[in-house]
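Missing here is one protein chain; the remaining ones are kept as they sit in the complex.
What follows is subunit A.
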Amino acid sequence: MARIGKVMAQVAMVMNLDKCIGCHTCSVTCKQAWTNRSGVEYVWFNNVETRPGQGYPRRHEDQERWQGGWKRTAAGRLKPRAGGRLKKLATIFANPKMPAIQDYYEPWTYDYEHLVSAPLGDDIPGARPRSLLSGDPMQIKWSANWDDDLAGGEELGSQDPIVQKIGDKVRFEYEQSFMFYLPRICEHCLNPSCVASCPSGAMYKRAEDGIVLVDQDQCRGWRMCVTGCPYKKVYFNHKTGKAEKCTLCYPRIEVGMPTVCSETCVGRLRYLGVVLYDVERVGKAAAVKDERDLYAAQLDVFLDPGDPDVQAAAARDGIPARWIESARRSPVYQLAKHFAVALPLHPEYRTMPMVWYIPPLSPVVDALSETGHDGEDAGNLFAAIDALRIPVEYLAELFTAGDPAPVKRVLAKLAAMRSYMRRINLGQAPDEAIATAVGMTGADVEAMYRLLAVAKYDERYVVPTAYGVDEADRGVIEEIGCSLDFEGGPGMGGMGGGAPFGEASGRPQAAAVENFHALRDRQTSDGHTGPPRRVNLLNWDGKGRPAGLFPERDQKAGTAPARDPESRNPENKEPQ
C-alpha cells in the first residue's frame, strides 16, 4: 500500500441511469429551490438530458469549441484548455469562448395580462410568449429539454457531439433507436477547472466536504468559470453579474439531509455518501497520459474507509470520527469502488468528477427482448452486450473516454444481477456460476441488488452533518446565539442590508447551517418569530395597513409608525 498523503472527504453522488424515467422532477424541484429568481431564469443547476441528444447548453460536450476542462501539455502538466493564467488575463475584456444565451435558451414568459385585458372580440385572446430579457414578443425555438425523448430525431440527435464522434452508426429510426436519460448536476470535481479559471479566486472547493462554491461577495463577473467548466454547470446571473452554480444543496447536506434533487427523485436513483481520497494523488492521477486510464486513476485516488491505516490518516488530517464512520457506510464508495458499477462522466476532461453514473442496461435488454430472446437470461445478455456495439460505444464515450471494456464489465455485472435475482424470485436455486462469470460471488450480487433495488432512504443517503454544528461541538454552537442576529442580518432589522444600487446590490441572504433551525422555526410556527414581518398577500383582505406591507409613513405626518424600531427587542416593550 502506497503512503497515504493528506486525506480529504468529499460528499459525492451516484445515479443509477436504469431507473431514470426522465420525469424532470429533480430539475423542477431544484429550480424551485435555487434558480426561481430573475437573472437565472435560464439556469438549471440540475437538468435531465435525453441521450443521444445535444444536451443543455446545446452541444456542451464539444470541447473543441467550448474549450472546457484541462489539457495535458507535452511536459505532462495540466493547463486549462482555454488557456493559462496569462491568456485568461489577456482575454478578460471579452471572453472568447463563452456560450451565448441562445446556446442555453432565451427565457420567456407569457403575456397573461392580455387574457383579461383584451377587448371584446370574436377571437379568444391568447397569451403570447415574451422574452424575459428584452420584454419583446418572441418565437420559442429552443429550451433546456427541447430534444426530450428524441424529439427532433435525426435532425437534432445527429448534432450530438458523441454521435458525431462515433460516426454515423447511431440510428434514430424508431425501431432501431436507443435512448436513455442523463440527469446532470455540477460534478463537484476533485480537480475543478472552473475554480482554476476564476481570476478573482472567488470559486473554491470546500475543504470539509469538497463542495465547489462561488463566493458571491468575491466574484467580480469575469465569466472565465463558465468557459472553464466542461460540463457547463457554472452559470452567469445576468442580473447580479455574478457566477452561480449547483451548491450540492450545502445547507441541507450540512444538517445531514440529501440534496433536493435526491430527496425528490421519483425513481430513487440517486445515492449520496462520503468518499475519502488522497488529495496529494489527485494532480498526478488527473495528468495520466492516456485518457482511457483516467477512470482507473481516479479509482486509485479513493481510499478504502475500512482500512485502519486510512482511518488513522483521516483522523490525523482532522476528519471527525463520524465522517470516517459515514464513509464506511457510503453507498457511493460501495458502487464506485467496491462493486465498481458506477463510472465518472467524461473523465477525459481531467477534472476528476464526483457525480458518477451506473450506465443503463436497458438499451441492451430492450434490443434483446425485441428480437424475441429472453432478456433476463445471463448468457443472452452477455452475448448481447458484446454484440450491441452502438449503445456500448456511446456509453463508453460518456463514461470511460471511449474505452468499451469497463462499460462492458459494468453492464455484464448488471446483467448477471438481473439474471441471478430472477432465479431467486422464481423460487429456483441460486446459480453461483452467473455471479462467478462476472467475477463476483452470489452474496456480492445479492448485496449489490439490495443497494440498487431496495435500499431505503437512510441507505441511499448517508450524509454526516457538518463539523461544528452538532452535539459533538455544542460549545461552538452556543457561542453563535440566534443565527439571524448578525450585523445587518434579518434579526437586526435588515434583510441582509440595504440594496443601494438596485436589486443586484447589497448583501446576499445567508443560507447556511447556522440559520437552518431558525428558518425552519419561522416556516412552521403559527405566529411571527420576529421582524421583519412578512405579509401573506393571499390572506390579505385589502383593508388596513398590515405592518411590513407598505413603506413606513413619515413619522412627522402624525400617523402611527408601521414599525417601531424599539419594539424589535421584546425586553424593551412597555407592559400593555
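The rule we apply is simple: a residue touches a chain if its C-beta (ideal position, glycine included) is under 8 Å from a C-beta of that chain, and two chains touch if they have at least 3 such contacts; residues count from 1.
Note that contacts and distances are computed from a predicted model.
S.K.: Could you check which of "ABC transporter permease", "Hydantoinase/oxoprolinase family protein", "Ligase-associated DNA damage response DEXH box helicase" or "Nitrate reductase-like protein NarX" matches the UniProt name for the chain that's left out?
M.R.: Missing chain, per its UniProt entry: "Nitrate reductase-like protein NarX".
S.K.: Consider the whole complex, including the chain that is not shown, and state which of A:100, A:124, A:429 or A:537 touches that chain.
M.R.: A:100
S.K.: From the listed residues A:31, A:184, A:205 or A:337, report the one that touches the chain absent from this view.
M.R.: Of all options in A:31, A:184, A:205 or A:337, contact with the hidden chain holds for A:205.
S.K.: Which of A:19, A:223 or A:328 touches the chain that is not shown?
M.R.: Looking across A:19, A:223 or A:328, the contact with the absent chain belongs to A:223.
S.K.: I'm checking contacts with the chain that's been left out. Which of A:188, A:242 or A:281 qualifies?
M.R.: A:242
S.K.: Thinking of the whole complex, not just what is shown, which of A:15, A:150 or A:196 touches the missing chain?
M.R.: The one listed residue touching the chain not shown is A:196.
S.K.: Extract the touching residues of subunit A with respect to the undisplayed chain.
M.R.: Against the missing chain, subunit A presents residues 80, 85-86, 88-89, 91-96, 98, 100-101, 131, 133-136, 191-192, 195-196, 198-201, 203-209, 215-223, 236, 238-242, 254, 466-468, 476, 480-483, 485-489, 491-492, 496-502, 504-510, 512, 514, 569.
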